[in-house]
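Only a single protein chain was left out; the remaining protein chains are all shown in position.
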Amino acid sequence: MGYFLQQLINGMALGMIYGLIAIGYTMVYGIIGMINFAHGEIFMIGAFISFIAFIALGLIGIGWMPLALLIVLVATMLLTSVYGWALERVAYRPLRHSPRLAALITAIGMSIFLQNYVQLLQGARVKPMQPVVTGGVRFFELGEFAVAFSYLQMLIILITVGLMLGFTLIINRTALGRAQRACQQDLGMAALVGIDVDRTIALTFVLGACLASVAGLMFLLNYGVIDFYIGFVAGIKAFTAAVLGGIGSVPGAMLGGLLIGLIEAFWSAYFSVEYKDVATFAILILVLIFRPTGLLGKPDVEKV
Amino acid sequence: MTPLLSVEHLTMRFGGLVAVDDVSFDAPASKITAVIGPNGAGKTTVFNCLTGFYKPTSGCMRLRHPRHGEFLLERMEGHAIPAKAGVARTFQNIRLFTGMSVLENLLIAQHNALMRASGYTIGALLGVGGYAAAERRAIDRARYWLDRVQLTDRADANAGNLPYGAQRRIEIVRAMCTEPVMLCLDEPAAGLNARESAELNELLRFIRDEHRVTLLLIEHDMSVVMEISDHVVVLDYGRKISEGTPAAVRNDDKVIRAYLGVEEAEEEAQP
Partner (left out) sequence: MRASTVPQLPFDWPRALKDAGMVAGVVVLLAIALLGFRIQDTSGGPPLAYRFDDVVAVALIAFLGRLGIAALRAQRAVPVLVGALVFAIALTAALVLGADEQQLFFRSTGLNGTIALAAWILSARAAWLVWHAASETSAELREARMDRLSAQVQRWSGWVGPLLLGLAVALPFLPWIDRRLLDIATLVATYIMLGWGLNIVVGLAGLLDLGYVAFYAVGAYSYALLALHFDLGFWLCLPFAGIMAAFAGILLGFPVLRLRGDYLAIVTLGFGEIVRIILLNWYKFTNGPDGLSGIPRPTFFGLPMVRDAPEGGHSFHSFFGLEYAPIDRVIFLYYLAIALALVTNLFTLRIRKLPIGRAWEALREDETACRSLGVHPRNTKLTAFAIGAMFGGFGGSFFATRQGFISPESFTFLESAIILAIVVLGGMGSQIGVVLAAILLIGLPEVFRDLNQYRMLAFGVAMVVIMTWRPRGLLAHREPTVRLGHGPPEERHEGPHA
């Protein structure tokens, strides 16, 4: 029971990270119908920028953790979203009216570029970081074993929930959100009624990058090691989460992320660590075969 | 004379929406049957059920193929309906292979016959089985139909580069290249000018009289319907409200009401 609870907590924290990345996939897919292939790299860049920000803050002597965290969070979101914007501008906008495959190739190209760019500038070695947020609550003490709910995990869950609330507000209450929902329905029509489609799409990428950068920060805090390659696997898993939840649906992405996180935690705990990625991919394939619209997605009827 | 197609109690529901509600009608062999009705009456849905794009919620569609026997269309997979039961169709928004040449479009319509002739590719790759002759015959058939619609000189052009009227005709003769016993046409006259419309009528009559193919067509253009159809089925709100010869249907009160909406207008006027 204790072991199970522990995995539940671990899986939830992990799932929150996947969910945040998945929202970026789902939003972009919803609006332009394409997989943002370089989104995982944006997450990776977010992790690197927050790492650098932490060290820089440490050097100038801001040691009080809540303040440092806040500054890192803001700085990372700001700087990473510029990457999201640039990605859209370079790899997607010029190809808006081209065959879909073209944009996929530019996105893969950007993904390869960004990976190597970070590798070149920051070195290929794994970067370890001292744990920043330590301590936690222990409960269910049974002899040697106790369930640990660390402050870090609490923080991850809190920040994610907070971001989700803010994000839902943006989507439902602001002009940007309205424009975005309109573009999801019909890009051409949205343009006809005077919505600046280019701007809306760019902002979608920016928002997605913002959330992915927070995921990067949390990944850094949670694991304490990053390298230039973390974006690929995390990206695929987050995409799986987006598909599982129903692509185009923001709550679905969060739900899918949570499920993937839990599945991964339990699979590693009860079956085998080596094959945890296989489990994720197998789920992706099964979902697509048996329920291609995902858990919360709308079915799409073929029009003849 | 037994009809080629009998639709019996066909019903199609999408969630709570009943698009086709207990519709029954017959399509006499080698005749032109028109399905008419106001927008949203469920005409295209009937077509989509017939050609396997939708699985009907209930009902039965019986097709009596003169050579291959009887088929229940609702039990067949989409691609098997043209291949086995001999039911071909065209689409409301033309669906040609726009990046391929006109001739290639017509050859793909003969895919199954050509596949057999090519020994399912293996024979043709090894150079046995007389595929070349089969391909020549297929091209001859394509040429025959292109001659019919005066588009032989555009055979090697990209189908997508042809003008609209020509694309309509190509889609019809492409369907004919599958050698169907029944041809379903979804608004074939839409967007055609008077001259093209007249040519279309002639083509449809030719298909009926010379090739003994049964035609089923959805049409809004009443002049086309009245001029060429032998039998008319009228749908409104998913139900059949009338059936008969063009002349009989034209004078049917229910049909007039459905088209002009007299009754409802009056009902709304009276509190």
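Each chain carries a letter (A and B) given by its place in the written order, and its residues are counted from 1.
We adopt the following convention: contacts are C-beta pairs under 8 Å (C-beta built on N, C-alpha and C of every residue); 3 or more make two chains touch, one makes a residue touch a chain.
All values reported here derive from a predicted model rather than from experimental measurement.
Colleague: Which is it among A:79, A:133 or A:171 that touches the chain not included here?
Modeller: The one listed residue touching the chain not shown is A:79.
Colleague: Hey, which of B:24, B:57, B:158 or B:201 is the one touching the hidden chain?
Modeller: Among B:24, B:57, B:158 or B:201, only B:158 touches the chain that is not shown.
Colleague: Give the residue, chosen from A:5, A:71 or A:105, that touches the chain omitted from the document.
Modeller: Once the missing chain is taken into account, the touching residue is A:105.
Colleague: Which candidate, B:98, B:193 or B:245, sits in contact with the chain we can't see?
Modeller: B:98
Colleague: Of the residues listed, B:89, B:148, B:168 or B:240, which one is in contact with the missing chain?
Modeller: Once the missing chain is taken into account, the touching residue is B:89.
Colleague: Since one chain isn't shown, list which residues of subunit A touch it in the complete complex.
Modeller: Against the missing chain, subunit A presents residues 29, 33-35, 45, 48-49, 51-53, 55-56, 58-59, 75, 79, 82-83, 85-86, 90-91, 94-95, 98-102, 104-106, 108-118, 120-123, 125, 127, 232, 236, 239-240, 243, 274-275, 277-278, 281-282, 284-285, 288-289, 292, 302, 304.
Colleague: Given the full complex, what residues of subunit B touch the hidden partner chain?
Modeller: Spelled out for subunit B, the touching residues are 51-53, 78-83, 88-89, 91, 95-101, 103-104, 107-109, 111-112, 114-115, 118, 121, 124-125, 131, 135, 139, 142-143, 146, 152-158, 160-161, 174-175, 178.
To be clear about the criterion, only the chains that are shown with their structure count from here on.
Colleague: Report, in whole Å, the distance between the mean C-alpha point of subunit A and the mean C-alpha point of subunit B.
Modeller: Here the centre of subunit B sits 49 Å away from the centre of subunit A.
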